[in-house]
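Only one structure is covered here, and it is reproduced in the block below.
The complex is shown incomplete by one protein chain, all other protein chains being positioned as in the whole.
All chains are identified by letter, namely A and B, in their written order; residue positions are counted from 1 within each chain.
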Amino acid sequence: MPVIVREKAEKPFVPKPDDDLLVCRCEEVTKGDIREAVHAGLRTFGEVKRYSRVGMGLCQGQTCQRLVRHIIASELGIAIDGVGRVKGRAPMEPVIMKELALSRRDSKGVDDYAE
Amino acid sequence: MKRYEMIVIGAGPAGLSAACVAAEAGMDVVVFDENQRPGGQLFKQIHKFFGSREHQAGIRGVKIGENLLESAKNAGVKVVLGATVLGIYKNKELAVRFGGAVHNYKADAVVIAAGASENMMTFDGWTKPGVMGAGAAQTLMNLHGVRPGKRVLTVGSGNVGLVVSFQLLQAGCDVVAIIDAAPRIGGYGVHAAKLARMGIPFHTSHTIVKALGGDFVDGAVIAETDEAFAPKPGTEKNLDVDTICIAVGLSPMSRLADNAGCDIVYDGAKGGYVPLLSDEGETSLSGIFCAGDVCGIEEASSAMIQGKIAAAAAARDLGYLSGEDFIQKTGEYKDSLKKIRSGMFGPESKGRADIARTDEGYPLSRSLLQRGFIADDEVTGFPSIAHGGGTRAVIECTQNIPCDPCQDICPQGCIEVGENITSLPALTGNKECIGCGLCVGVCSGQAIFLINDDFEAGYGTVGLPYEFLPLPEKGAVGRALDRSGKEICDAVVVETVNSKAMGKTPMLVMKVPTASLAGARFFRADADGARKGG
Partner (left out) sequence: MPNSRLGKRSADVIVIGGGVMGCASAYRLSAEGLSVIVLERDEICAGASGRNAGGVRQSARDVRELPLAIYAVKNIWPTLGEELGVDTEYVQKGNLRLGRTEAHLEKLRMSVTENTEAGLDLLMVTGTEAREICPYMSEEVIGASWCPTDGYANPLLTTFGYYRRALDNKAIFITGITVTGLGKAGGALRKVYTDDGVFEADRVVLCAGYHSRAIANTVGIDIPVEREDEEVFVTEQLPPMFDQVLGTADADFYGHRTKHGSFLLGGVSGLQHFTSNHDGHPADAYTAPSLSRAIIGFFPVFADVKIIRSWSGHFDACADGVPVISNVEEVPGLTIACAFTGHGFGISPAVSLAIKELVTVGESRAIDVSELRYDRFRAKQ
């Protein structure tokens, strides 16, 4: 976790022609949304995610996180590895609640469930 | 809780290789894979692999996958398909969904071999149906038998872009162009050359700016790029396409390792965030290993070896392999990994733009890097393309890629690569070519041609690899194309050679005027097929 000092942005937010570009398809977050979030003072992927919902959808950022990282880095003028990442969270794929409810940690070996 | 000695996540090349080694050492191994069929990307990889015999070079990915599955079965590995690992928890406990329920299993050792995901790029219209990852196009074609579209633009000229473009042609699509934002083609020259000689144009220093169309793609706008890879205004060109294949790299699927709590680091050269690993593939958490693309993007051949090393380390840790056996086994694996990683496309040189000469000192073909084919004036610079009389192999392999099946297969010993598998193949010169064509068939890069300039007065023949259906019959007439895909003369098929050893890459022998022998490299049958040669 790098040390980051945050103060109010002095320059006003400048819209760009490609701000409408959809970046996170799951949550319909645009490039402009991400740029605005950065301008509002958010400095890491984690913060931009919590603010804009980018990477919070069905794919958990698997598709967009590389794109988002580039946008944040270029907006902040920092190296790509200083932005951070979306943490991998269970379930890796959406799971229906009743299937999860069957997880009682007492399953038999996989052979017993062979079809 | 039910505990396995090893749980492997992902039944691709890395995972299955790991499972085989562990099971052969005596461990109780289960492999989970979310897909309905095993093999990871292998069953989509209908092309032949590079490397050496130990890497199964010259064998198609599909076949390697079948072999691997067979070995896994024989070793007693349990492979559970349609099984998604939802999370890895403390004490190496996994939650796995299959058969309509979530099950929890523990493991003494876990191998995460979850592979990679395709990178996307944003441009106006990138979310339209018709824009897809090259891997997705490959899945449609090679697993489901569905053509992704009719007219395709491929964005990205790395090996994935090149290989998939060729497969699109095999599936009957038109590849309208292959573009790359970089000023040079990223993948192997031999892959590019296969496309160029069929007339597929390469546009380096070009990017896509827009996918045209309403509800689906019905065109693309491309433009030249500046030094920062941004489009230059005023250079836009419209392409008539209905499909846009994005092949701009892969990202390691490290999120399961992240979820497990393994230390994750950013490594741009490896494709993004990857688990921090020991040289045995162990993560920061004891007993959790990673292998394959999840550790950093490489070829399947490397993935298989990484899987073996990880499994051997786990087997040693759990007392199934003595320290000595481990050292001996992994010594071989590591040597093998070193070999496959060598050369100008290896992980250490990847993306380097400053390599101007081969290891042997020959200047690299600039035309090959920019247009996908070796220019006529560059050809003479390479020893294996040197001209001479009689029947001989002409090997248009001009970059140091790790591959040597041509050396092994020649029954006469005419071809030499040497100990270093990235060396350019050379003709030994003291042996006589019998014109069997095995080298033409085995070459994974389809870069070997068999030239006979004594066929009949004024005519010679060119034997070329031909992986398209239908295979033209003897007597079929058409035109010979040069390395750039330009028609240069009439041609008649005089023979097709398709022996078992050629691994379903038949050699098509076409007769062309002697003057065209040095240039004719592909055969295009006449559309009507009616004209018969004499």
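Keep in mind that, in the parts below, a contact is a pair of C-beta atoms (placed from the backbone, for glycine too) under 8 Å apart; a residue touches a chain by one contact, two chains touch by 3 or more.
Given the structure is predicted, the values throughout are model-derived calculations rather than measurements.
Considering the entire complex, the omitted chain makes contact with A, B. In the complete complex, the hidden chain is touched by one of B:33, B:93, B:299 or B:482, namely B:93. In the full complex, subunit A touches the omitted chain through residues 1-8, 40-44, 46-47, 50-51, 53, 56-58, 60, 87-91, 94-98, 100-105. Along subunit B, the points of touch with the absent chain fall at residues 87, 89-90, 93, 95, 102, 104, 259, 261.
Just so we're on the same page, only the chains that are shown with their structure count from here on.
Subunit B has its Cα centroid 31 Å from the Cα centroid of subunit A. Residue ranges on subunit B touching subunit A, taken from their complex, read 1-2, 30, 34, 78, 80, 84-87, 89, 93, 95, 97-105, 117, 119-124, 126-127, 251, 253-259, 264, 266, 268, 272-273.
Interface residues of subunit A facing subunit B in the complex, by the touch rule stated above, are 18, 21-23, 25, 31, 60, 62-64, 66-67, 80-81, 85-93, 95, 99-100, 102-111, 113, 115.
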